[in-house]
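Complex shown without one protein chain; remaining protein chains in place.
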Amino acid sequence: MTFIKKQIHRKVKVKKRLSQAIPLSNKLKNNIDYFSSLYKDSSDVIFRSFTIGNTEAVIIYIEGLSDLQKLDELVLENLMNQNSEMADVFESLKNNIPISKLKKVHTYKACIDSISIGNPIILIDGQIDAYVLGIEKYETRQIEEPSAETGIRGPREGFTESININTALIRRIIKDPALKMKSVNIGKYTKTRVIIAYIEGLVDNTLIKEIENRLKRIKVDGILEGGYIEQFIEDNPYSPFPQVLYSERPDVISANLLEGRAAILIDGSPLALIAPVSFFSLFQSQEDYYERFLIGTLIRILRYVFLGVAIYFPSIYVAVTTFHQEMIPMDLMLSIASSREGIPFPAIVEAFIMELAFEALREAGLRLPRQIGSAVSIAGALVIGQAAVQAGIVSAPMLIVVSITGISSFLVPRYSIGLAIRLLRFPNIFIAGFLGLIGVMLSFIILIIHLSKLRSFGLPYLSPIVTLQKNATRDTLFRYPLWKFNLRPHLTGQFNPKRQKDNLKPSKREKQ
Amino acid sequence: MKRTLLVILLPVFILSGCWDSIEIQNLAIITAAAIDSEENHKVKVSVQIFIPRTITSGESGEDPSLGSTFVREGIGKNLAEAISVLQTNIPRKLFWGQCKIFIFGQDLAKTGIRKELDFLIRHPAPRINSNLYVSEGKASNLLKLIPPLERYSGEVLSKFSQHQEVGVDTTLSDISKDLTEASQSFSLPYIKRLKSDEYARKSYETIPTIVGTAIFKKDKMIGNIDLEETRGLLWLSRKIQKSTVSIKPEENENEVIMMPTSGSVRFKPQIINNQWIMNIQIQVAASIIQNETFLSLLQEDVITKLEKGLENKLRDRISKTLEKIQKEYQADVVGFGRRFHQKYPEQWKKVKDHWDEKFPEVDVKLSVNATIKRSGDIGGPAALPEEEVIEN
Partner (left out) sequence: MIETGRINKSQVSFIMLPTIIATAILSIPSIDAKFAGHDMWMTPIIGSLNGFLTVFIVWKLHKLYPNQTPIQYFEKIIGKYAGKLMGLIFVLFYIQVSGIIIREYTDFLKTEVMPQTPGIVLAISLLFTAALAVRGGLEVIARTAVICTTLYMSTLSVLLLLIKDIDLSYLLPFMENGFIPVLKGAFVHQSWFSEFFLLAFLLPFLKNQNGSLKAGIKTVFLVMVDLIIVNFFILTILGMTAANKFYPVYSIIKSISFLGFFQNFEIAVTASWVLGSFVKITVFLYAASIALAQLFRLNNYQIIVYPLSLVILHFSYWDIPRFATLTNFIYKVLPFYLVTFQTIIPLLLLIIALLRKRWGENFS
């Protein structure tokens, strides 16, 4: 009984020690006991004891997270060769270990944190401090082109899972010291390092405060990906529309930082979040800016047109063929009537079936191994569709409608809003079947109302168009030439307007 | 709790019915309609309905000469009743949205079509810019025709009216405007079936054609004019008639044939000393399309003589039509009344009520000014050795 009580008591003690910043004991044995009990049953935590001169010392590290080569050559070799007494241990340590990152910590919690991220600690008998060696090293993916955000032009570098590499990539683009990286740790068991990046002077300080507050509010077991953070900090979790942007490309992140937004990088995920974001930023792709403005503008307009098509084409088709047949030109109507003879389902059911089938095909295509995946999606859609028309289950016009809708939903550059579009299609088909075009229009109005109510960290979702700022269409509907981008977009709060010199348009008659 | 209640109640409200929806398979698409009078003061309405054939299962082996339409009719005391009787003969709902052709039988037209017009204008389904026609004989016979080229005979008629400009192009909205104006007369194309002995497989494989114009006073048909006179009428409706004019130059049995290409028609009403005068000024440009004579067309005086001939010919043509309309039928289908109203509102007010009597008294002064702009690819007569060409 007492033995068990002692174990429980010990566990409680350990727990207490974990949660409080209890200072180390200066007896090496106590510390080693403590750590051994903590890391019991973890075979990858290595305790290497040795002597420095006459004092006992031990290094605790996690195999696989630390650079063992450096540990052997730079640390152990140097320390074990120490013969003299150490007057000031830290001073001699500092001068004898050629490692750039060296820190002194006092508490158990700090030691545990350091060990968990791969920084070995040196415990020396008689010292109340531990020394943290910053020699973490672990395997990460090579920097390669992000697969979800490809483009013709632009850098081919993408973020990886290591947050140090990611911050380095951003620093390489924005070199000014005004770029700040604030660090926060979230998640009880994962202790994920989250960095808020922003350019001081461009960003509104209240925004950073707000982001920090929202991040500090999160008390969960673990953060695995940016999505977890996104869902905890967004303004309206019930909306299908994303209120933060995410991206894998450092050039996209940097461009947004330069416009006065803030980025949130998460260790362990290559995706960084950007806030605040407006509806129109979700339709911008970095390609638009790297190509010349005429193409950029036209492609952007195309995107908006096809956004409308992707959400409303099936519902308009259902509405027109069931309620308002007068609208169809005569010849088209006779063709549609001919092809719908003998089809057993009413148009609205047909639309639902086809859309669901298409969504199923798409999801299936995502999960299949790469070799089979693309073949199944394309061939599957075509063959199945053709066979269905031949069998008389669906009509050919419906097949065309669904295919065009499917293709248009791929025109959106950001996947997160593509999901919203796919979702919105279905209620629209439903309403079109009951109130015709009037219903479609009413659902459009409800969508606009929802978008008008939505805010992303205080920024109205549909600004700057609906707030009618000057030059609102400059970077939203169109893409004005870069030499017209004299002012930054006004997000919220304080505002640093000028971003480039006036009159930068290239001209033949410029004075040399 | 409140939100779940709302989410539950909303579909209940919507699912209670989709009242106006109707599948295309349940529609009978009407492509043309015909209205005749029957004995006992009844009205017969016949509609030409399109047969959608499935094109999915390859060629279904249907005989294409059967055509893609069929005709069904309904008889009732008035047009509305006839249509509802018609609906009982057709399992699908009648769909008027694409029907732009209405044909009235001659008998019905002679007794007056005002009652039918009220249905067509009041009911929201028939289109206000549909074309109307009058047929010789029973209108329903024309619906049964299967054209060799077009999909349904109605399409033939609308192409004639709108693209070929053979007859007048009168829509329901034109009629409603004309009948409320003072002139209260309008004209409709007069159609009948084309007798073609060409290689026709069945007797009904032919088309209706426009052979003249029916003249209506108020809402009754009082007569018709033939194709030649219709051309004159079209000139008066400001449509440059693209049909040939043949001139016999002096001392020549052969003719030079010309075709007007462009021009303008201007009306100028005048009231001088209580005499109502309508000046019609026509400018026309024509080109020569056939030269039967030996004359060389390169000489200017030859051309000017031909121009004079053209002007005379046109003047005759139009005058003949005017004669018929003004004196014989006394129906102002050309809109003179409206022009006087616009220019002389005071005097118009006085004669408004008896315009029928005043209209024949209007003195019409016609002046035509023609220019022959081109003569095709060649100047002199073709296929003629140079010695035989007459220079003047």
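Order of writing sets the chain letters: A and B. Residues in each chain are counted from 1.
As a convention for this text, a contact is a pair of C-beta atoms (placed from the backbone, for glycine too) under 8 Å apart; a residue touches a chain by one contact, two chains touch by 3 or more.
What you are looking at is a predicted structure, and each value in this text was computed from that prediction instead of being measured.
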item: Touching the absent chain when the full complex is considered, from A:Lys182, A:His324 or A:Arg499; value: A:His324
item: Hidden partner chain, touching residue among A:Ile165, A:Ile208, A:Leu258 or A:Met441; value: A:Met441
item: Per the touch definition above, residue among A:Ile449, A:Leu482 or A:Leu504 touching the missing chain; value: A:Ile449
item: Touch list for subunit B against the chain that is not drawn; value: 13, 19-20, 97, 124, 127-129, 173, 176-177, 180-181, 338-339, 341-343, 345
item: Touching residues (missing chain, whole complex) on subunit A; value: 320, 323-324, 326-329, 435-442, 445-446, 448-449, 452-453, 460, 462, 465-468
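Keep in mind that, in the parts below, only the chains that are shown with their structure count from here on.
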item: Subunit B contact footprint on subunit A (complex, rising order); value: 321-323, 325-326, 330, 333-343, 346-348, 389-390, 392, 396, 430-431, 433-436
item: Interface residues, subunit B side, partner subunit A - complex; value: 14, 18, 20-25, 27, 29, 50, 52-57, 95, 97-98, 151
